[in-house]
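Just one protein chain is left out here, and the rest sit where they should.
Chain nomenclature is as follows: A, B and C, assigned in order of appearance, with residue numbering initiated at 1 for each chain independently.
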Amino acid sequence: MSIKVLFFASLADLTGMRETEVDSRAHTSVASIYTKFARDFPRLEEHRASLLYAVNSEFVQPDSPVHDGDEVAFFPPVSGG
Amino acid sequence: MSIKVLFFASLADLTGMRETEVDSRAHTSVASIYTKFARDFPRLEEHRASLLYAVNSEFVQPDSPVHDGDEVAFFPPVSGG
Amino acid sequence: MFVLVREPIDIQALTRSLVGSEDGAVAVFEGVVRNNSRGKRVLYLEYHAYETMALKKLEEVGTMARERFDIHGIGILHRLGRLEHSECSIAIVVTAAHRGPAFEACRFAIDTLKKIVPIWKKEFYEDGAVWIQGGN
Partner (left out) sequence: MFVLVREPIDIQALTRSLVGSEDGAVAVFEGVVRNNSRGKRVLYLEYHAYETMALKKLEEVGTMARERFDIHGIGILHRLGRLEHSECSIAIVVTAAHRGPAFEACRFAIDTLKKIVPIWKKEFYEDGAVWIQGGN
């Protein structure tokens, strides 16, 4: 009953984590997972306005549902190229 | 008292010449030089409408004057690239 | 060909692998590491990616380019890890019968990549390092 959670770039630095897990039964949306981590790492709130959310390697809206086995990723606007 | 005359691409094939000379005293413009060759090679007239004229490696108008020692070139629209 | 690499990018090999007998034009974009950014001297860069998603999105950029423009081949190589000044971070190669679509698709591909492919750049200065955010 778990969801894999990935942080990238500044969010990985900020949380000290690249990858962790949460209990899928405790969350109904990707935003609710982010809120959980923002309680432990308040500076995550600074990123919320520009935050990008992905579920299983696809961009989603903050209110998108999450399911057991999903891979959820949080990251700032991309800067490749 | 001579002008060097160059033909390129289809004009060189048509005249059988890449380079020749004319007497500078017989010509007042690049067009008059072309007319001289068109008497010997009438098919040159077919090219006149699209013809490009250069004197000393610079594009010029048909009525541009010519002088002793000039290098005059006649060629069709370019197709490099 | 849509690839993330950790070694120097060989653009000529990418081009050769893409050029077909119907192609008359190749447009290439290369990103290279500048020695300065926002007025600060950059010592070197690091590129990091969400690799599985980045590969998926690189392919998506290619598919979109093919749908929108009359092109034949498109390949994108993005380098990850540490890069020094003047090294190539990305190469996009587009082949087409004619130059118009080749240029337009190449420009479209880099513009789109910079919005949707999850790769981030970290700039290292003498006094620290900063993650660069897109859209700045």
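The criterion applied here is as follows: a contact is a pair of C-beta atoms (placed from the backbone, for glycine too) under 8 Å apart; a residue touches a chain by one contact, two chains touch by 3 or more.
Because the structure is a prediction, the values reported are computed rather than measured.
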Displayed chains contacted by the hidden chain, counting the whole assembly: B, C
Where the unshown chain meets subunit B, residue by residue: 6, 8-10, 13, 50, 52, 54, 57-59, 73, 75-81
Sites on subunit C contacted by the missing partner chain, in the whole complex: 11-12, 15, 19-36, 85-86, 88, 95, 97, 99, 102-103, 106-107, 110
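In this text, only the chains that are shown with their structure count from here on.
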Chain of greatest Cα-centre distance to subunit C: B
Subunit A-subunit B separation of Cα centroids, rounded to whole Å: 73
Subunit B-subunit C separation of Cα centroids, rounded to whole Å: 48
Chain centre separation (subunit A, subunit C; CA means) in Å: 26
Multi-partner residues of subunit B (each touching 2 or more other chains): none
